[in-house]
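So that we are looking at the same thing, I have put the structure below in structure tokens.
The complex appears here without one of its protein chains, the remainder shown in place.
Moving on, here comes chain A:
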Amino acid sequence: MNHDEQAYIVGAYEHPTRKAPDKSVAHLHAECAAGALADAGLTKDDVDGYFSASDEPGFRPVSMVDFLNLKVRHCDFTDIGGSAPLQHIAHAAQAIAAGKCNVALVTLAGRPRSAPVNFQPDVTQPDLLWERPLRQSLLDIYALCARRHMHEYGTTSEQLAWIKVAASHHAQHNPHAMLRKVVTTQDVLASPMVSDPLHRLDCCVISDGGGAVVVTRPEIAKSLKRPRVKVIGSGEGIQGQSAGGVELTASAARQSGAIAFAEADVKPNDIRYASIYDSFTITVLIAVEDLGFCEKGQGGPFVADGNLISGVGRLPFNTDGGGLCSNHPAMRGGITKVIEAVRQLRGEAHPAVQVKDCALALAHGTGWLMGTRHSSATLILERE
């Protein structure tokens, strides 16, 4: 796709709440939608495209379109897990280029902290038949990836801990972050072993809240007052168990990243800031390798010694504190990854973590479960 035809992110809003006992999920989606539209300088009547995933309540997306009283001519409810908003932004850009809509709204919200999700198994899901009888949690599945990575490449728990340390350095500046205390690698290693080899501090937070993003065509973006963030590359991928040829140390980010970089015609070295999905520390480490920021297997040494800390290392990441310390609303970190990348490109991140002259950023999501079957979605965003 020609970059001149591509879409812009003109509105971005992260809900400040991390605990919302007195709000419905639909209301949270709506507050996020209102916040992003206000940020863009648009109204709900400008919206003609709506994108959401299964965090949206009701008969999706019909219930929410009706709740918001939108008049859409294009909608997309493709749920690839926590990475869905990144894919939705890419799909919105494609729909805009195809003339299917002009102003696309992407929302994500939920309240798993106030109302724990009661997972109802779908008896028609083919893999659940074999896996649901097992004793397992999603922690265990990510721990399988971590153990295998350690075995193949000599990665250590201390190297993984550096990812949490970097996130905590950023979170201290975010008044909304759930965990604002700066931690050390020793703190991470001393936290309880929840699923060996992952410690409690290798895990993200569980938070209520959400966020929304508005994507539009170039002519409309240029008529608005906000700094323009252009979507110059996007890629997606799904990786499962490959009929038994399971890979635990590499993800679909190899594909989503390669496609996004080729489309944007830039290299990993050009990226000034990266939002990288951080459900667990290992999720970041594997993505950093697969996206090409270092060689496969070198993620451990790459993330160590503060290399992900803004102002210190080569690749400032998740400068809002990420899911590891700030926010993982609806148990899905996709929308917050985009929002912090937009802040960085607009120069609106906290001054203590703002990357100087940040003109090119990457946002990456990993959906569902990296160790069994997952999705990846990558965006490359440019300040104009």
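Just so it is clear, contacts are C-beta pairs under 8 Å (C-beta built on N, C-alpha and C of every residue); 3 or more make two chains touch, one makes a residue touch a chain; residues count from 1.
FYI, contacts and distances are computed from a predicted model.
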Handout entry: Protein name (UniProt record) of the chain left out of view, among "RNA polymerase sigma-70 factor (ECF subfamily)", "DNA-binding protein", "WD40 repeat domain-containing protein" or "Molybdopterin synthase sulfur carrier subunit"
Key = "DNA-binding protein"
Fill in the blank from the handout: Out of A:Ser114, A:Gln241, A:Gln255 or A:Gln298, only one touches the absent chain, namely A:Gln241
Problem - Touch criterion as defined above, residue of A:Met193, A:Ala262, A:Val312 or A:Ala352 at the omitted chain - result: A:Met193
Practice task
Touching the absent chain in the whole complex: find that residue among A:Leu139, A:Ile238 or A:Ala359.
Solution key: A:Leu139
Problem - Residue numbers in chain A that touch the chain omitted from display - result: 121, 123-124, 126-137, 139-141, 143-148, 151, 192-198, 241, 243-246, 248, 371-372
